[in-house]
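Every protein chain except one is present and positioned as in the full complex.
Letters A and B mark the chains in the order given here, with residues in each chain numbered from 1 onward.
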Amino acid sequence: MGDFWRRFFDSDLWWSFKSSPLVVIAFSITVIIVFSSIFATFVAPYNPFDLAQFDLMDSLKPPAWMEGGTSQFFLGTDDQGRDVLSTILYGSRVSLLVGFMSVFFAMVIGIIVGLIAGYSGGWVDALLMRIADVQLSFPAILIALLVDGIVRGLLPKGSHDDLAVYVLIVAIALSFWVQYARTVRSSTMIERTKEYVQAAQVIGLPQPLILFRHILPNVMGPVLVIATIQLALAVITEATLSFLGVGVPPTSPSLGTLIRVGNDYLFSGEWWITVFPGAALVILVLAVNILGDWLRDALNPKLR
Amino acid sequence: MSIKSLLTTNVSILALTIATTVALTMPVQAKTFKYAFQGDAQSLDPHSLNETFTLGLLGNVYEPLIDYDKDMKKIPGLATKWEATSPTTWAFELRKGVKFHNGNPFTADDVIFTWKRMLSEGSDQKARAALIKDIKKVDDFHIIVETPVPNPTVLNEMTQMYVMDKEWAEKHNAVKSSSPKDAGRDGSYATTHENGTGPFIVESRQPDVKTVLVRYKDHWNKDIATNIDRVEFTPIKQAATRVAALLSGQIDLVFPVPVQDWNRLTKAPSVKALNGPEARTIFLGMDQSRDELLHSSVKGKNPFKDVRVRKAFAHAINLDAIKKAIMRGASTPSGLMWAPQIQGYNAASNTPYKYDPETSKKLLKEAGYPDGFTVTMDCPNNRYVNDEKICQAVASMLAKVGVKIDLLAQPKSKYFAKVLAQGGYDTSFYLLGWTPASMDVYNVFNSLIVCQNKEKKAGSFNLGNYCNKKVDELTKIIASETDVAKRQAAIDEAAKIIQDEVGYLPLHQQPLSWGVRDGVKVAQRADNVLDYRDVVMP
Partner (left out) sequence: MFLFLARRLFQAAMVMLTVALIAFALFQYVGDPVANMVGQDTSVADREKLKQDLGLNDPIIVQFGHFVQNASKGEFGQSYRLRKPVKELIAERFPATLELSIISAILALLVGIPMGVYTALHPKSWVSQGFMTLSLIGISLPTFLIGIFLILFFGVILQWLPTFGRGEVVDLGWWTTGFLSKSGWQSLIMPAITLAIFQMTLIVRLIRAEMLEVLRSDYIKFARARGLHERSISFSHALKNTLVPVITIIGLQIGSLIAFAIITESVFQWPGMGLLFIQAIEEVDIPIMSAYLLLIALVFVIINLLVDILYYSIDPRLRMN
């Protein structure tokens, strides 16, 4: 173990991490957000998912430093009387889970399909890419309705609530993978013609090894760009789907749902319901993207 | 300053140019009224869809024999006089000298034709037309209307029977009401064209984008208040966009406006919020017929069959808090399933349940649920004013007495598909709203309160099948009793029974919510209909 850490601290990765303050800040923020949402139960002042804990009469209180605000609710309360700060913490948990999981699955599916299609060419490529075309024609909303409908049909009544989050992850992953697949495919088609791949073929390396060991690292650049950006998109998509009754119920709101609900109060002056969750999302996405940029540059064999 | 004066000069030159161009084509003070609603009328055929907004818009183009004025009082429309000649017959005298938009004269034949058209296949007004057994022509301007049974509400229903020109319909192969299934084919002429007698003519229409109407110069009534010559109607789906269109001065009137935006409208210069009580009652219903609830933690029995549980629910809900926090003080908490504007309303019976969570807890304990239970609540999220927010608030209030609500909030098409008859009344606990189109209480009883009865087409919207034989008996009296006092006694008695055994949990009447540019005078009718006859522009 000690050996591992020594090697880690000696590595280029650690050095490039240490030397960029922006990356260090981004990393800290990401860690703070992730941890405080995982441990929301201990960090948050209230439990906004427990319906008995808040009162309608406390609704729409402004943040503590504004006129009419109380120190009881530091970032104010929403339309139901829930503490906005607690709701952001609890809500981030759902949003982060859905965001990271769905982007991860989309990426895995997309990369595998893209590598195979780009490397094989011919009818395999044609088939996979036409499946991708079919997929592209359906917006996430419809896919979610389909997945939800099928899940509900297959499973007994009542089990729906526990599954809502997984339905969301599957639906979003299913509607996001094509971007990766087509990008990886196009890069793979270029890499395939290069000497190092031909050399690997000549010495008879097995195909999976060539694909994942040799080609994959060279096509990851655009993939990471898309992934970091899609994280934000996934969180927002999740909010849209919740509106359709597919996602998490409004009584346990996610970050995206909070932003969507707060949208109703933009004109009426209760800006804190949207702006704080919105800011939380912006900060998270910024941090993840800065980390993503750094990681990509630091790991890229071509840039060393 | 200089920029401002420059602008004014430019504007006046522009105005002059426009004025001269306009002067050549239309009268100088042509007034255009622009308004927006959240959706569009679905058809120009007044018999193909029985829906408030569609009929409301078409009420400016077509006319009934009896009309509503701005206070929902019945006034002469295409009929000048009517009287009951027996409990089941009415004699009508029709207005002379009325011309349809194409110049055809209006006669008794058109009325009879209209009634028959409303009964035709494809019509969505069949139930209404069926309230009339026959219409006999005496001469061109006198008819006798017969009802199958004594019916105190038939005159109200007639305000929604828009008269269509017989000759025009025959010429264009539109003698049968159009239906969604033959849109775009033969027989759908009336979906996209109109020929009414009303004060406005549809000039152009692109569904969902824009509809333009112009004043009908030969309209029989020269006394209507409006001074507008042209109406531009645009559907704007998003509430925020609708409000912005009003605030930016592009639109004269928008509705509905979210209740939380009233404050903003009041503070903004040159616009104001217009609100009044709507005749729509929002309520909660409970499945009281199944032996075991479809969606609940309680197995083997149905807690809603126990009146103590229903009472516990009633006392757990704080109507005033909902009014204050969610409806911004604009709803009218209600103890009845019908609104004050409805014929048959009696203020004395309207006593909302008292908010008393302690009693609730006690009742739940007595009923054998000291720790409460779990039940799924079905809720629409784009149908009524702040519907989803109300459901959340109810869930939170019930949580405080120990009942755990799983809230399933969905868009209306998915919600209705689940809870209505087509979905097999698949609900245990739900939120619904109801406006009786006839503005009479009988409609409420027949749709929501009597026991479900498929053959008699009764209780179709009594989703939880609340069922009381005595109330059913009383409903029969309400249906046919023409003596007002006796009828009211029956209504009051039924109201008492429903309240005592908590058949439903009425919440409130939701507010009408319009936003208007200063200086534009409109009448806000309780049925949320915008009548152009009452619009006066500055």
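Here is the rule we go by: a contact is a pair of C-beta atoms (placed from the backbone, for glycine too) under 8 Å apart; a residue touches a chain by one contact, two chains touch by 3 or more.
What you see is a predicted model, and the numbers here were worked out from it, not measured in a lab.
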Which of B:Ala245, B:Ile478, B:Ala494 or B:Val520 touches the chain that is not shown? B:Ala245
Who touches the missing chain here, B:Asn104, B:Asn346 or B:Asn382? B:Asn382
Considering the complete complex, identify which of A:Ile88, A:Ile259 or A:Ile273 is in touch with the unshown chain. A:Ile259
Logged for subunit B, residues touching the omitted partner chain are 40, 42-43, 48-51, 124, 126-128, 178-185, 188, 191-192, 206-209, 234-238, 240-241, 244-245, 247-250, 382, 411-414, 416-417, 420-423, 434, 437, 443, 447, 454, 457, 460-461
Where the missing chain touches subunit A, by residue: 22, 126, 129-130, 132-134, 136-139, 141-142, 145-146, 148-150, 178-179, 182-183, 185-187, 189-190, 193-194, 221-222, 224-226, 229, 232-233, 236, 239, 256, 259-260, 263, 266-267, 274, 278, 281-282, 284-286, 289, 293, 296-297, 300, 302-303
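Note that in this section only the chains that are shown with their structure count from here on.
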Could you grab the centroid distance between subunit A and subunit B? Build each centroid from C-alpha atoms only and quote it in angstrom. 43
Inside the complex, what are the residues of subunit A that reach subunit B? 50-52, 54-57, 59-60, 79-81, 157-158, 161, 243-245, 249-251, 263-270
Subunit B - residues contacting subunit A, complex: 239-240, 243-244, 258, 260-261, 263-264, 294-295, 318, 321-322, 324-326, 381, 388-389, 391-393, 395-400, 404-411, 414-415
